[in-house]
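With one protein chain held back, the other chains of the complex are shown just where they sit.
Order as written gives the chain letters A and B; numbering starts at 1 within each chain.
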Amino acid sequence: MDLLSFADYAGTCAFAISGTISATQKKLDLFGATFIGFVTAIGGGTIRDLMLGNTPVTWILDSKYFILILASILFTLVFYKYILKLKQTLFLFDTIGIGVFTIIGIEKALFFGINAPISMVMGLSSAVIGGVIRDTLCNDVPLIFHKEIYATACIIGGSVYLVLQHFNVETHFSQIATISSIIIIRLLAIKYNLSLPKITNAQE
Amino acid sequence: MDLLSFADYAGTCAFAISGTISATQKKLDLFGATFIGFVTAIGGGTIRDLMLGNTPVTWILDSKYFILILASILFTLVFYKYILKLKQTLFLFDTIGIGVFTIIGIEKALFFGINAPISMVMGLSSAVIGGVIRDTLCNDVPLIFHKEIYATACIIGGSVYLVLQHFNVETHFSQIATISSIIIIRLLAIKYNLSLPKITNAQE
Partner (left out) sequence: MDLLSFADYAGTCAFAISGTISATQKKLDLFGATFIGFVTAIGGGTIRDLMLGNTPVTWILDSKYFILILASILFTLVFYKYILKLKQTLFLFDTIGIGVFTIIGIEKALFFGINAPISMVMGLSSAVIGGVIRDTLCNDVPLIFHKEIYATACIIGGSVYLVLQHFNVETHFSQIATISSIIIIRLLAIKYNLSLPKITNAQE
């Protein structure tokens, strides 16, 4: 298994865990929590695959996703108390997750002959739409619409990737540089409490 | 028309009725109620078809769905008072509906060469996603995430079906056994007030 595949599975697990944790704050039952964990993990990649016409979608064909997601959800429900203490580990996994999903989304779109800017949108969709569906199903306005530097990190990371690939930099190096830049941006954003400008009527 | 097709149309009508009834509790207008009724009826099958790559999706190609759904919605709006009194009939139709949708989802996925566990997920998606979309559009957390034994009944029924098919039991018998087991589970759940364990932070 190559580096990217491994990171893809790790990212999927991280997303399943984050979805399940969200669900525990909503008084859902076992099925509800499992559904939310599942959709958070596969939502972004599924929407990307559907829009590209890459069907049956990836997780349907490769059962490893299904097994890893169910295991992550079960793990989260059982070791809930301990997982919440591992905030930094979770943050790292989640950030690796969005980095990997961004790269995979871009790669798939380029493979389908899509141009660079739209490929970037596909990368971004892979990374963020799972969380958007999670929050919408939980009846919240999606977190990434009003908090944190999250999508921005994907966009910058994705740009790094496209530029490095354009100059024929070795792929593994590009991947590591992309994910590193996303991690650094999110760490800086948290350290210096950065966020995007709010858009409100109040600006009038 | 074979038994399964007949039950599929009956289930679709039951879902259209349940969607329309939900809509009447939300102060929507005629279009809103129709939209919700429609999406409840075709939502699960549509998402299943999209993920499998089975496009144009079923209801677009077979106009009988469209006609039956519109008729069910109209019927519901006109005879609203009387339908609410038929709770047990509605419950029976709805339960037959999820049973049939589970079987059809599994069958379609198997036909596309998908393995048994993921086919089960496709069966479950067919049965429950219409209701998830209905509740999300009505701005509620989906009912099946926190109430009733519903998805659980589909999962057990679907397992019954897959096991019987695995042992080459005659198909009609498998279908009837599946739907019967789903009906029995839901009746038992209501009679004994069973529900899945809640997942909350309070478990800490």
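Just so it is clear, a contact is a pair of C-beta atoms (placed from the backbone, for glycine too) under 8 Å apart; a residue touches a chain by one contact, two chains touch by 3 or more.
None of the values given here were measured: they were computed from a predicted structure.
Asks: Just name the one of A:Leu3, A:Ile67, A:Val141 or A:Leu188 that touches the chain not displayed here.
Replies: The one listed residue touching the chain not shown is A:Val141.
Asks: Using the touch definition from the top, which of B:Leu50, B:Ile106, B:Val128 or B:Ile185 touches the missing chain?
Replies: Counting the whole complex, the residue in contact with the absent chain is B:Leu50.
Asks: Tell me, which residues in chain A touch the chain that this view leaves out?
Replies: 50-53, 55, 109, 112, 114-115, 117-118, 121-122, 132, 136, 139-142, 144-147, 150-152, 195-201, 203-204
Asks: In terms of residues, what is the contact footprint of the unshown chain on chain B?
Replies: These residues of chain B touch the chain that is not shown: 23-33, 35-36, 46, 50, 53, 55-57, 60-61, 63, 66, 77, 80-81, 136-139.
Keep in mind that, in the parts below, only the chains that are shown with their structure count from here on.
Asks: CA centre of chain A versus CA centre of chain B: separation in Å?
Replies: The separation of the two C-alpha centroids amounts to 30 Å.
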